[in-house]
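Here the complex is missing a single protein chain, while all its other protein chains stay put.
Chain nomenclature is as follows: A, B and C, assigned in order of appearance, with residue numbering initiated at 1 for each chain independently.
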């Protein structure tokens, strides 16, 4: 075990997989200089410019070329820089990558990883701050992964690269510098398995990505008040770990889903709806969601903060869910 | 009142608004020949090629130009042909149209209508059959409308053209030929107001677009069994008519949401989650969703049908929701 | 190389080779006509975009490719697919949505693909095949392969962004791609010239430093030679090439389109330049038997009549197949809701 950043973990993951499998390569803008956040630093020197390819500013072609390169037998790792720019390649990801295997009757698979750093960082405004994981979870053919710790960014990126499916891989921009323990030995995290970041008996908080930290912080505060929150970091949004969530809510009888994305039609709706469908009679309080208001992310800090889910808001939502008044008259 | 098709209603709507307001114009491919479904037939002859503009196959520029044209004082109606092709213009719709007003601090609005025919028709396969309304409902700045009848296509398209916001306007391809009564006089349907297509006491079915017909058909079958379903056609997905839905479920104590889109992370999740959050204690059965499985739409009829929500499936889901066994032990 | 219209075929005309081209062109036409009958009979359920009149392009390009070479096609791709070596029977079954179709009935005409012959797919999105082709070529380069990629698209496709992005990419990475713009003058129901600035595909390619030429797409002899030369260059590692081929779509945009927006005289003029008849005439001038030339047609028609009948008799795919081939992780066969 060593302490490593979320960023360095991703660099290591890609390097290990490129070492292991010559079919793996990466393509995107400015990768030769380390990528926009430094997550590719040193890789071009190590693996050459053919396998760490600097591309033109051509998001549609980056994604489309990755589809072709995957169909033709390689395993491309696509860098989209900001998930917002992946919107310049939506046809290529949704109509081509996600559907090719199916449309062609299984003649080929599309093993590509589409890395799309998401979320709010600081004063990045409306075109550099979005979290659209709900979109990708809605699209048949796609796997959706959103690591929240350095160890998970190592282990999940490696698994994503080994997957034969197109994987939308959402790293959080505010986590690049986050530190955590990371195994020295090869570390693979299975896709589709949640991580129970904290155990608790009073309510289940389901979250992912940048909100993992905030939820754990909130859980600390809640514990001081005697409320023991179980915090489940989904890590994978499709397929999400329903068994883990259902088992937890079965026990705690209360669900709070927390995410950074806009609440309306966010992926929290799926989880809340699913739990309400399956555990209605067991719930001691209504399911509850906490996400951003339906506003674009602004630049000025006080306005930007209005779109942020804070630990205080999580604490408040958890308190409301566990308050006796929230219990269902039964 | 006259009987008119959904298609003719849309032609009339655009013609009336172009007549009323010289700032209204339409742009898209093949509009001069009537558009791909004939919904623009006769309009270029009537209004000229400047206001019914035939564009190159350039979806990104069609949408981007509409943003610029809206910022510069006109009211463009964008034709995307199939909603699937709007994915070639996602940056323009999401990062530009939806956010411009906010990012610029309210200096200008973006009054554009993005018409995107949605849904399954017949053997159109995975790139011509999608329903992605959940995506657009998730994006701040956008209004999302999905008419299910000729009268609504008349009245809502007119309202959408008059709206000062970017409106994603989802006509259903399988409804073009559908007939219905349409008022002779000017007819405006307010955005954000649902239509109770059928009243009932036993459960509330919330639906929209092409599924309205199927739900009404199912409600007929259910009535013969003594189950009286209330069918609410939302018509607008953002802002959706929560008051109507909550009031209905308050009465019926049972909710079934039916849509054609993939169930997972579909807009039904938002409605089910919202109702579960607000009426948990009042529900006599768990909220329930019925949509497509998470598979791409196939070409061959027997495979395509696997992605279709049939009246029989609606009847079965409604029966299950109203069955005594579904009632919550309380 | 000149066709007979310009004073007779060249003396060294390779009869066997060109008879193969002729046979292939007849097979394409007969396939399209069979598919139209299948549509009229209600067997073909989705839209089809016939390539009648454009057969020489498919033939000249695809018959000059090796089987291992890759091909990316469009919505109007039956001819390309057949010429690349796909089985007509499997193709017709695909159009019928039946078991044994190239894609098991999942794709239909607009997503037809046969990876076993290097045909990596038609595409329902105009221009989307260009970046995919470029990426396939990139993969070949990465693994040191010697195959090349051919990418066909229409004249309407050059006004979409992926055309620019893909050509730029192919050139800067010096990739083995042959781009072919099949310019039939129309983008659905609109005349492409009205939508297109400048001289079109060749001029745009040249502005990117990609050698390009403009060719008569109904002259099978000239096309064959040009395609072979371009493919040789691409295979020799000289980077991408573009052929801008002028031809005509004899039918409407889809089989359902009667194309009333076109001048009857324009259609007639192009019928007069029928690429199959021109090649047959050249072969006749070169001394090929009239019977052999007639046989090319009748054999193709008989084959496709069989194909049609056989497809109509094929079973539907099992409904559960709709849940297969989606994804491994998060497989809908395990969990679809």
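For the reader, a short list of remarks on this structure follows.
What we mean here is this: contacts are C-beta pairs under 8 Å (C-beta built on N, C-alpha and C of every residue); 3 or more make two chains touch, one makes a residue touch a chain.
Only a predicted model underlies this, so the values are computations on that prediction, with no experimental measurement involved.
Checked against the full complex, the one of B:55, B:116, B:129 or B:149 touching the unshown chain is B:55. Looking at C:196, C:218, C:247 or C:327, the residue that reaches the missing chain in the full complex is C:196. Contact with the chain that does not appear here is found for just one residue of B:8, B:163 or B:314, B:163.
For the options A:123, A:196 or A:221, the residue in contact with the chain missing from this view is A:123. For the options B:36, B:142 or B:317, the residue in contact with the chain missing from this view is B:142. Residue-wise, the contact with the chain that is not shown comes from B:92, picked out of B:79, B:92 or B:171. Residue positions on chain C in contact with the hidden chain: 159-165, 167-168, 171-172, 194-199, 203-204, 206-210, in rising order. Along chain A, the points of touch with the absent chain fall at residues 29-30, 32-33, 36, 54-60, 84-85, 88, 122-128, 263-264, 291, 293-296, 298-307. Counting the whole complex, the residues of chain B in touch with the unshown chain are 22-23, 25, 50-51, 53, 55-56, 58, 60-61, 63-74, 76, 91-92, 95-96, 100-109, 140-143, 163-167, 191-192, 238-239, 242.
Everything that follows uses one rule, which is that only the chains that are shown with their structure count from here on.
Most remote chain with respect to chain B, judged by CA-atom centres, is C.
Once the centre of each chain is set as its mean CA position, chain B and chain C turn out to be 37 Å apart. One inter-chain figure worth recording: chain A and chain C are separated by 41 Å, centre to centre, where each centre is the mean of the chain's CA atoms. Rounded to a whole number, the gap between the C-alpha centres of chain A and chain B is 29 angstrom. Counting partners per residue, chain A has 91, 95, 102-103, 140-141, 238 as the residues that reach two or more other chains.
Shared interface positions of chain C, defined as residues touching 2 or more other chains, are 101, 103-107, 111, 123-125, 161, 326, 330, 332, 335.
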